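Take a look at the structure set out below.
Of the protein chains in this complex, one is absent; all others appear in place.
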Amino acid sequence: MEKAKKRQFGIIATIVLVAVIVLGLMWATATANRNAEHQDTLARVEKLGRIVWGVKADTRLFGLMDTKTGISQGFDIDIARALTVQISKQTGVPMSAEFVPVSTASKMQLLKNTNIDGSVSTMTITPEREKIIDFTNQYFDAGQSILVKKDSGINSIKDMNSSKYTIIVVVGTTAATETAKFAPKAKLLAVQDYATGMQALKSGQGQAMSTDNAILYGFATENPDYHIAGGTFTHGPYGIAFDNNQKPMIKETNAALATIKQNGIYNQLIKKWFSNVPGLDWHSLEAK
Amino acid sequence: MALLQNNFPTFLQGFGYTLLSSIIALIGSMILGTGFAIMQIVPQKWAQVIGNVYVQVFRNIPLLIITFFFFLVVSKYVKMSGFTSGTVALMLYTSAFIAETVRAGILSVNGGQMEGARANGLSFAQAMQYIILPQAFRIALPSLGNQFINLVKNSSILAFVGGLDLMYQGNMVAANTFDTFSTYIIVAIFYLILTLPLSYYIQHLERKLKRAL
Partner (left out) sequence: MVTLGIFSAFTPQNVLYLLGGLGITVGVSVISVILSLIFGSIVGIIQFERLPYFSKFVGTINNIIRNLPLLLIIFFVYFALPKIGIHLPIFWATVIAMSTFESAMLAEIVRGGLESVDNGQFEGARANGLSNMQTMIYIVLPQAYKKMIPPIISQLISLVKDTSLALGIVLSEMTYRGQIVYAQNSTYIVPVLIAITLVYFLLNYGLSLLAKWADHKLA
């Protein structure tokens, strides 16, 4: 190409590219605004005939990956399956349950982004979260505790209120924000997931790991040198989460939850997953 | 940009830790890298083998795994925080690349110079220190600069082990505000403040070097 032609081409190409980028940004902002508007989860799952549930993959008893099938196994998964069956019955639309492993750090984002429809992933109902997403009634009763080495001499969270202690938490959990209220002087170490947290505790990155007792029971079962010290110091039952303002979906799910609690399926699942946990009175977890 | 205003101290702290980690890892990996580069070219066979194995191993495994190894396994025996584990891993990983760069630099210095220096009564170490290395570093400067940029970018690995760096703080802000879009753009700008000027300076150096050759 001779110089003038090259120059012409360069200018035109630049204008086109700038135009594409500007239009792209405008389109992006428009979509962002449109997406901020309401999208009905119930309508979406009925249309697609499936509910995509976000579940844990690294949490014993609630959601632990089965390496054979590639699907998590645990109380949360069984609850999600039972709810899907019940919601299908209620709405008359046959729906299948699909499972996507989520990390504690990512699950809220995935819900907001509609990568998943709902989340049954050991999620505590909190007022702050309720501003951003919707919760059903509680499906499991939990509270925050600490897991420490048996010979550590730490008997409760109060013992840890000193700058010489580090408490391990997971990014995005209620423990990450609540712990500081009970042991304000202790240092916090936030990791990405529970498996890493437990490893970090064992390798001495901290003296305690703090999260819900229910999750810690799983780790205590697996690691006999560790135990839960001092019982729960918060009360934070788990709820099933959906995106914001999903009244129809919440209503269906609450109805389904009430039904499985009534017809005994819920208690069967409690027995299946929690009757073997040492030191846990699993009957107290049953639906009355 | 209220997001930036509200969380400015957090971002700034992250920026500080990223910078600190990068500088420590840079100094460490320059020393280690030069050491292993020299090991690969000394006459002693055993030193060559050690140098080679070190470089090949650290070049070919993911930085994330090295970081996990220090954070979760080594720390059982030697106490170290997430920041330290990440920085040490970053240093070892980068040193393998720096060793390669410096070695290439040394090899590109005319072989006759070593012989000349030795003939003039300098020891191998002296010849290395005064004659070869200064030239090698000058030749390798642009590639070393690129390694430093990579190091700054790779320091984002600290986010996986609670290393308090920019990426970690960004994730925390994103988790609290749910405004992922703006948060990650702000984080990007902070990284670019570090890397972009360096990158343009290296391009300038490269052009200068090319003209000189």
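Going in written order, the chains are labelled A and B, and every chain counts its residues from 1.
What we mean here is this: a residue touches a chain if its C-beta (ideal position, glycine included) is under 8 Å from a C-beta of that chain, and two chains touch if they have at least 3 such contacts.
These numbers come from a predicted model, not from an experiment.
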Candidate in contact with the missing chain, chosen from A:46, A:134, A:159 or A:193: A:193
Candidates B:12, B:57, B:78 or B:209 - the one touching the absent chain: B:57
Missing-chain contacts mapped onto chain B: 56-57, 59-65, 68-69, 72-73, 149, 152-157, 159-160, 167, 170-171, 174, 180-181, 183-185, 187-188, 191-192, 195-196, 199-200
Where the missing chain touches chain A, by residue: 1, 6-7, 9-11, 13-14, 17-18, 28-29, 31-32, 34-35, 57-58, 60, 64-65, 67-68, 70, 101-103, 106, 109, 112-115, 192-196, 198-199, 202, 222-223
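Definition applied: only the chains that are shown with their structure count from here on.
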Averaged-CA centre spacing for the pair chain B and chain A, given as whole angstrom: 36
Residue numbers on chain B that touch chain A, as the complex places them: 68, 71-73, 75-76, 79, 81-82, 159-162, 168, 171-172, 174-175, 178, 180-181
Parts of chain A lying in touch with chain B, wherever the complex brings them together: 32, 105, 108-109, 112, 132, 171-172, 189-192, 196, 199-200, 202-205
